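Left out: one protein chain. Kept in place: all the others.
Letters are used for the chains, namely A, B, C and D, taken in the order the chains are written, and counting of residues starts over at 1 for each.
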Amino acid sequence: MIEVRGLTKTFAGRGGLLGHRAVPALREVDLQLPPGGAVSVIGESGCGKTTLGRILCGLESYDSGSLLLDGRDAKELSISERRERFQRIQLIHQDPYSALNPTRTIRQTMLASLRLRASATKRSQAWTERRANELLELVGLDPSYCLPRYPHMLSGGMRQRVVIARALTVDPDALVADEAVAMIDVSLRLGILGILRKLRADLGLSLLFITHDVAAARYVGEDGQLYVLYRGQVVEQGPVDEIVQRPTHPYTQCLLSAIPVMRGLERPGPDRLVPLRPLDDNVEPPGCLLADRCPQAQDDCLLGRPPLVSAGAEGHLHACLHPEARSVVATPEPTGSSTR
Amino acid sequence: MVSASPPIAEPQSTGRRADARKRRLIGVGRRLGARIVAALVMIWAVATLTFFLVHALPGNPVQVQYETLLSHGVPPAQALKETRIIYGFVSHEPVVNQYGSYLWQLLHLNLGQSISYSGVSVSHLVLAAAPWTVILVLSGLVVSFLLGVLAGAVAAVRRTSKLGDLLSISGSLLHGIPQFVMAVLLAYVFTTLLPVFPFGAPYDITVIPGWNLAYIGSLVSHAVLPVFAYALSSYGGWMLSMKSSVVSVLGDDFVLAAELRGLKPLTQLRYVARNALLPLFTVFALSIGFMFGGSIFIEDVFDYPGLGHLLLSSISARDYPLMSGTFLLITVAVILSNLLADLLYTFIDPRVRGQAS
Amino acid sequence: MRRRQSRDTASETAAGNEDGFEGLRVRDLTIVYGTEAGELAAVRGVDLDLPAGTITGLVGESGSGKSTLALAMLNAVPSPGRITAGSVTMSGVGDITRLRGRALRQVRGGVLGYVFQASQNSLNPLKRVGAQLLDLARSHGVAQPRLILGEAAKLCERMGLDATRVLSSYQHELSGGMRQRVGIVFALVLNAKVLILDEPTTALDMLSQAAVLEVVREIHAERRLATVIITHDIAVVAEMADRMVVTYAGRVVESGTAGDVLRYAAHPYTKALLRSIPRISGDISAAEPLPGRPPDLASIPTVGCVFRERCPLAMPICSDVDPATVSVGPGHTTACHLAAGPLAVPEQSEEVAG
Amino acid sequence: SSGGKTASAASGGIFTTVNEAHPITAGAPMNPFNASGNTFDSYDQVELGYSEYSATNPNATFPALAASWSLGKNGSLTVHLQPKARWSNGAPVTATDVKDSAAIAFTQGTQPSNLASVTILGKKEIRFNTIPGSTNQLFTSQVLATTVVPASVYGKELPSNIWTTITAATYTGSNPTKVAAAKKAQASLTTLGKKIAAFAPSKDVSAGPFVLARLNPGEALLTANPDFWARSRIAPKEVVMRNYTGNQQIWNYLIAGQLDAAPYTAMPTNVLHEILHTAGNKEVKSPAYVAASLAFDEKDYPYGITAVRQALAYVLNRKQITTVGESVSGQPVRYQTGIIDAIAPKWLSHQELSSLNPYNLDPAKAATLLKSAHFTKKGGQWYMPNGKPWSMSIESVSGFSDWIAAGKFMASELSSFGIPTTESIAPDYATYLANLAKGAYPVGFWLTALGPSVADAFDRIWGPNDGFVAVGNKVQHSSAGNWMNTPTSYHLPVIGTVQPGTLTADLTALTGSAAKAAVAKLAAAENAELPVISLWDYVNVQFVNDKHFTDWPIGQAGLLNDPPGVWMMQGYVHAK
Partner (left out) sequence: MLRTPGRVAGVVIIVGFAVMGLIGPWIYPHNLPVNANAIYAGPSLAHPLGTDFEGTDVLALLVTGARYVLLSALIAGLVAVVVGTTIGLVAGYLRGLTDLGLSRFTDFALTVPGIPLLVVLSTVYRFTSPYMMGVVLGLTGWGGLARAVRSQALSLRERPYLEAARGLGLPLRHILWRELLPNIAPYVAMNLLLAVIGSIYAETGLFFLGVLPAQVNNWGVMLNLAVFSAGAIGSPQALTYLLAPLVSILLLTLGIVLLLDAVDEIFNPRLRTL
């Protein structure tokens, strides 16, 4: 079980020059990732998704709050325990092109950590080779083709599979996929998503799925939770389908309205909203962070930051003073048929 | 506060803009200040290095100077005073004091007195020599920069043609020739084989210095060879960097975008040129340093009376105050030119400037 | 002044030859790239109509030749590529592939507005947006370049941008969504008739994407443009386009109204592509991955159906004979042997013979 | 660049030459007492007279500011100045100028060694008095070598009691209070000397044929002084004085035909050929009173052994060494006498000369000598009597290309003889001298046979560098400054015991046959004991160019050793 409570992170601001404004990336985020569970995080660019993922993997520090790993605060772990524990949370990076060392063959990449594992568990050299083959096959690659090759000789989709296989070499119990398919060709995305789905089902891995693509989140974690992040704050959370079908927070509603509709196959949601104005992160409204962009904003929204409260349905929370359920996502066209 | 409607009102955004501009200005100011402080620290470090260098010299010349004066029957107090005039410090004082008085003298731009040019202050000598080096370095730099950048741009644009190949090869070849070799070759060709250019003085003594054609012509004709020795030996570097810079800028999206928007070829060229030249400024800064260092060779071969020449003559005369003063000035020149280029860069590249906002 | 005049007269004479079609017409376009393995076709025998007032969506996987096709519309295929056959005819201008020099330059930006695949970096990083707009105006001989700033400011405000701020900004001071909109401003500020958007939203998040698409839709309607949206994201096209063109390996494999193509997809590739996209609602397990890899120049078959290697329904004829483009509905065509019917006799099309 | 190209036959135009004395430094004071002062001897800086470099009469002097002079009975010298001599500001040159100049000489340590005081006898007449009881054969030449500067400029720099101080400083008695006072006076003169050396007059005031007009870091321009006493003799209208920092620059100027007269420069033969190839260039030779020698520190084993030094003299091929080192202006030494070969016959009789050992090349003889001194040769390598292998290092100086080349060549010669030898090069002459004085080099180069005075020549061997210092009229031997460490007396086969140090000191006061006898003894001592091995005598090779000027003092050996300004004062150098 991975859990964060009140997680807050502020960046000093890029450029490092004096007089630069601090950037709050996460504000008091609470999140639970149960074993075998899936949590998807959506939000617009810069809302802190990557930061959250990296903190969970132990790759980034945080200012306050706590990160509990199987109930133990990560800050209380010894260095070796931390390393060992964080090893079991692996990050799948968005960019498959830079996630593999260009100077090393896939075999070298795969074997580096397998060897470590083998020596720790007193297993033979042959085991590492076998395991590498196994893992590559697991992600749908042909080991004999991939192993001797350098990353640049593989396609983006293949590389992302290698990245997943590499993450599996340390037998992780959780994966953090940060926009893992954003840079993969559309036709190949589903293949990768399928692997993640399969890993959850077959190996019981838990998955933190960071994405812009709600449908993809639904595909890999239909049974999981969906968190909506806005400017580092969780504004709405709950079971995926609950949030998709009955979003209550205006921000979530805008996000979901923004999903293109396959006109002809789908019918737009009846309450679909117009797109939001661009975010100006130079201004920080005193109350609700969305107040300056919110189509539903009222005077009291500027008074204080709304807390995350129950939205009625089981596990559905939102942070809005004036919530209103809307049906914004598209629904399948009943006549959907592929022949005329 | 409560009444503020969610859409941001116009005056507020103007305020923000002004604020941003102010922040940017403050940023630039801070950056400038930081650079100047860094340069001062660097100068201090070099002064310290020079001080300890003189201390490390065999048979500590300061001590020797003091003893020599004593042996000439000069009373100790007087000897102390004269040694201090020459070096700015006296070596049998505690090191802290020596260092302190050395820095104190430096603060007053006092580099001590030359031994070989007795009675002449080092500051006087280096200041007299510095303009010649600056003339050489700057004109050499400008000539090589212009030639190299032009040739590099052409080589990049025409990189698949014969002309491009030719230019690239010329660049690589010239780049591989050390400055002193270039100087010797030029000297051989143009003072012996075809004696067209004079050398040995910065200008003909029979012309009267001033804003007259004869003087300027004489200055130019005497500087041609050393300047070209510089220019040719650094041309290759400029050419190659410019070529690779242009090639990389040509691959940038905005260049294609400019073409697709139908901008005039000249405008497109300006876009490419400015972007390609920008990274060369860092190289520019470093190369000024290089050239100050390299001026020794050129000045030696062509007997041009700049700082390098002075440094060499101070060394062969074992004129340690002059030597350390010249070395200090050469290094400070490098620091100052780096500072200048750095500041220039800040003003030229909005992205660097933008870091402040 | 003289420049404008000469262009006006040119357009008058060109207009006289038109058959009433307004917009951009691509005919039988073939584009090759010179590679180590010789000249390989990235776009082959493409016919395309981009009528004014219509948004056409061009979908295809990476490497299917979308950008190449788009650049060809401006006669700007970068070397080592070149147009080997076909024409791109703009109403009132003529065949763009034959234009050279200033005439070509005036068409680019003046008549054809292009928004870049990587519009994120389509501005000169060292100049303010406003100054670059002035450059644009001067390059196109606008009588009073300054007026263009007002025009641009209007466009900016249309797109929800703070015009004063944007025009006095450098590229790096703008966010991704803003840059994309500025890219559109540049494409339209000179009253272009055709708007070509090459993957306008790939690097954007959902909200920015929706906002940019909204802006495009509005301006398109307002100016009665001929708009092409090039993307690999079929959903974007489905949302936006009136007509939809599916390309694969440099060929148009299917085209028709967006509704028709989505609902009655005729080509196995279109069908598979549609299936491979997970949906926001409905049965999520219906999604199915598309097998195999996207094509690259070297592996595109030169004879026969280009999709046959990934096609679940491939037949022997597919490897020998180029499928002809056949009509499967009003304005809906596809290039598949199956659609042509099992008895369809392959017509030797000219480009294969040549 | 200019090379006198605008010269007209009538005026003579520009005379281009090179200043060999010191670098031309923009900003250095126009002051002859400054080490790099921007005044030029014989052009805008004149002495009372210039030495004739006579081998036999060291006092022979060409008149300059001094039109004539006469020796008094008490040894004093009365000088009559050129009646028409004027400074370039129009003021006449007077006895006061000379007196102040004499005082300045004291502050610079360049005064005649036994000068006591100066008495003004008239506006143009002045007497130099000697210290009573002192003897100095060279008093006349030393007095006449005084550089004269204008009292109107320099007088202000001198304190009014300067002559009192000088008198105090020259005290040589043993009264302790006076000795203490002398020390104090000397110290104050040294301090004053520094002040004067640093003094920078605002403009050049010259009594010479030219005045400095302007200079840049590479050249100085002098224009003819209209007030010069013998204006009509001076052909050039202007003089361009070029700076040089390395010999090769002078070669290049000469090859380009840009110099009307060039001072002596070392050069290889190929360069000489190039120079002579240039139109108008002419080589002018005169004897130079100096020889290049190899000197030993006899404290260093085994160089204290006479046989060793003799053996080395037999091994070294002086002819070839000279060819390699100084082929153009060197003459291999024939007689090892301590004076240059050119004047040896003037001092030594034919019989004396022929009795000298010529040390002709004879490696076999060298081997015999070494064996007799218990050296052994094994496997082509010589071992010293103490059993250690004998290897050598020859010291020379960076920038002295002739020494370096010769040194390298000798190293090769000695190595192939069986003494592995390397050449070691000191970074500069000052360091070389300092290390030499410290006794750091067993074998090194040394300039000997300085002349024309034979006393000076032997002083290079048995003088201060060998620990013999003249204090008053007596010579003392001390270890201070002694790096040659020769024995204080030799026992020579025919001549008997010779004490070279004392004899050398006495030589300054000897004349006639007494001097000749002393020279004979010293020459024999040098020849037998070889404290130094002379390698070559220098020949003063100068170049003149006939393009713009003619009538060079060719054949005037003495005059050629003086700078061209003196030639002109003597009526030579005419416009073509």
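Just so we're on the same page, contacts are C-beta pairs under 8 Å (C-beta built on N, C-alpha and C of every residue); 3 or more make two chains touch, one makes a residue touch a chain.
All values reported here derive from a predicted model rather than from experimental measurement.
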**OP:** Indicate each shown chain that the hidden chain touches within the full complex.
**Re:** A, B, D
**OP:** Have a look at D:114, D:170 or D:327 and name the one touching the chain we're not showing.
**Re:** D:327
Subject >> Contact partner of the left-out chain, one of B:65, B:98 or B:191 >> reply: B:191
**OP:** Quick one: say which of D:148, D:235, D:405 or D:503 touches the chain that got left out.
**Re:** D:405
Original post:
Out of B:58, B:94, B:210 or B:251, which is the one that touches the chain we can't see?
Top reply: B:58
Subject >> Contacting the left-out chain in the complete assembly, out of A:86, A:209, A:227 or A:251 >> reply: A:86
Original post:
Which residue numbers on subunit B touch the omitted chain?
Top reply: 38, 42, 45-46, 49, 53, 56-58, 172-173, 175-181, 184-185, 187-188, 191-192, 286, 289-290, 292-294, 296-297, 300-301, 308, 311-312, 315-316, 318, 320, 323-324, 326-327, 330-331, 334-335, 338
Subject >> Contacts of subunit D with the absent chain, listed as residue ranges >> reply: 246-248, 251-252, 255, 267-271, 273-274, 317, 319-321, 323-324, 327, 398-399, 401, 404-405, 408-409, 411-413, 415-416, 420, 422-427
Original post:
On subunit A, what residues meet the omitted chain?
Top reply: 57-59, 83-84, 86-87, 90-91, 93, 95, 98-105, 108, 112-113, 116, 149-150, 152-153, 163, 166-167, 169-170
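The criterion applied here is as follows: only the chains that are shown with their structure count from here on.
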Original post:
Using CA atom averages as chain centres, what separation in Å is found between subunit C and subunit D?
Top reply: 93
Subject >> Whole-Å gap between the CA centroids of subunit B and subunit D >> reply: 44
Subject >> Of all residues in subunit A, those that touch subunit C in their complex >> reply: 44-45, 155, 157, 185-191, 193-194, 212-216, 218-219, 222, 244-245, 254-266, 274-279, 329-333, 335-340
Original post:
Along subunit B, where are the residues that touch subunit C in the complex?
Top reply: 13, 17, 252-254, 256-265, 267, 271, 274-275, 278, 348-351, 354, 357
Subject >> Interfacial residue positions of subunit D with respect to subunit B in the complex >> reply: 1-2, 14, 23, 25-29, 34-36, 183, 186-187, 190-191, 194, 197-200, 214-221, 238, 240, 242-246, 249, 252-253, 255-256, 398-399, 427-428, 430-431, 434
